[in-house]
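What you see is the complex with one protein chain gone and the rest in place.
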Amino acid sequence: MSQITNDEEFRQALHGLDAVQQRVVAAGFVEHVLSLSTDDRIAGIVKVAADSGASDNDVANALKSAKSAAIDSHTRCGSEGDWTDQAGYFVARAAVAAVTPLAQSKGGSPAWQAAMSCRMAKTSILIDNEADEAPSHNESEWQYSMLSDYLNS
Amino acid sequence: MMSEIEFLEWVRGPGFQIATIIFIAGVIIRLLEIVILGRKENLAEAKGSEMSSGLRTIVSRTIPDKGAFKRSTFTIVAGYIFHIGLFVTIFLFAPHILLFKDVIGLSWPSLPTPVVDAFAVVSIITLLAILIHRMRDNVLRFLSTKEDYLVWMLTILPLVTGYMAFHRIGMSAPTLLAIHILTVELLMVAFPFTKFMHAFTIVLARWYNGAISGYRGVQS
Partner (left out) sequence: MSASLEKGINALKEQVDSSVAAFFSSCVHCGMCADACLFYTETGEAAATPINKTEPLRRIWKSEYTLLGRLGKVFGLNKKVDDELLAEWETLVYDNCTLCGRCSMVCPVGNDIALMIRKTREGMAKAGHAPEGLIGATKRSVTIGSPMGVKLPALQAQISHVEKDTGMKIPLDEVGADYMLLLSSMEIMNFPEFIEAVAKIFDKAGATWTISSEAFEATNSGIQIGVSDIAAELVQRVVDAAEKLKVKTVISPECGHAYMAIRWDGPNLVGKPFSFKVRHILEVLDEFRQQGRLKISGKETQKLTYHDPCQISRRGGVIDQPRNLINMFAEDFVEMPEAGKMNWCCGAGGGVSSNERADEVRLKVFQRKKDQLDEIKPDAIVSACSNCRIHLEDGLEEYNMDIPLMSLTETLAEHLADD
């Protein structure tokens, strides 16, 4: 299996994974951006997600916890938006995606959703720092690399 | 001290004239006060017609929304009972129709007296229930002002005194009649300065409501 180098391949590869594999890979994505969240619950959720032997009950509880974390960290309408805090919101969203069952997931790929939210979290951190330009980062490259390693192992 | 005949003549004469002038002038002034303020033209792209929606709401607001009926049942039912009762006792009672013929030259068929009598009794009982409700319900207790209680009094008095006059209860016929007429004159005088005005302004308010909502494409 060669290295993944773009989103087309990335997406295709993710789509080819089964439910448990998607969850485990998604957990990996989220773990990489864990430091961007100040919510203690996320680490626990990631642990459950990363465990390929996790019971349905554990996953369901993790989902509940993740949804709660997402609601708690959203920016309320009209309040002063802090993009650094908002990164935590996207990490929570990624965690939600990671433990969402395949059938309920948007677009049929929880891992893809998780990956996008993780990238969004990275972008958020950079937004407040940049003055005039849209910020950019290499989270996607890291994700390609991580997925490639996973598939090769 | 006036004799009872002099009292009756006064309320039928000067009393009636004074009350009528205050009533008519007062109502006209109040309506002018409203209309003269005007309303800015709506510059947004319209979805519906103001005029027709407004006219529809004048009529349709008479029918309560199902959900509202469930939640405000007493207010709606009692309100309709006494309003209909007032309409019947004022406009469909033979002696009153004779008075209207005298004053404005028009007359129309009346309802049998026992029927009007029954409406009067039901209205009085309903108004009493309404008073108790107003004094006990926490929203109404909070909202109500002295004016609400005054208007209630002025509404029930003509019904009660009219009933007494017709059945000649307690005093001589002329006195009872004079008192009844006096209570009506009190109501007429208070009318333009109180919420009685809703009898006329309801047409404007409902029209505005329908117009504003209809402009946005919602029939209210």
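In order of appearance the chains are A and B, and numbering begins at 1 in each one.
In this section, contacts are C-beta pairs under 8 Å (C-beta built on N, C-alpha and C of every residue); 3 or more make two chains touch, one makes a residue touch a chain.
Everything numeric in this text was worked out from a predicted model, so none of it was measured.
**Q** Quick one: say which of A:Q22, A:S37, A:T123 or A:S148 touches the chain that got left out.
**A** Result: among the candidates, A:T123 touches the missing chain.
**Q** Can you name the residues of chain A that touch the chain not displayed here?
**A** Against the left-out chain, chain A lists 7, 64, 67-68, 71, 74-81, 83, 86, 89, 104, 106-107, 116, 119-120, 123-124, 126-127, 130-136, 140.
**Q** On chain B, what residues meet the omitted chain?
**A** 29-30, 33-40, 42-45, 47-48, 57-58, 61, 64-65, 67-68, 71-72, 75-76, 79, 137-145, 148, 193, 195, 197-198, 201-202, 204-210, 212-213, 216-218, 220
As a convention for this text, only the chains that are shown with their structure count from here on.
**Q** Taking each chain's centre as the mean of its CA atoms, how far is chain A from chain B in angstrom?
**A** 67
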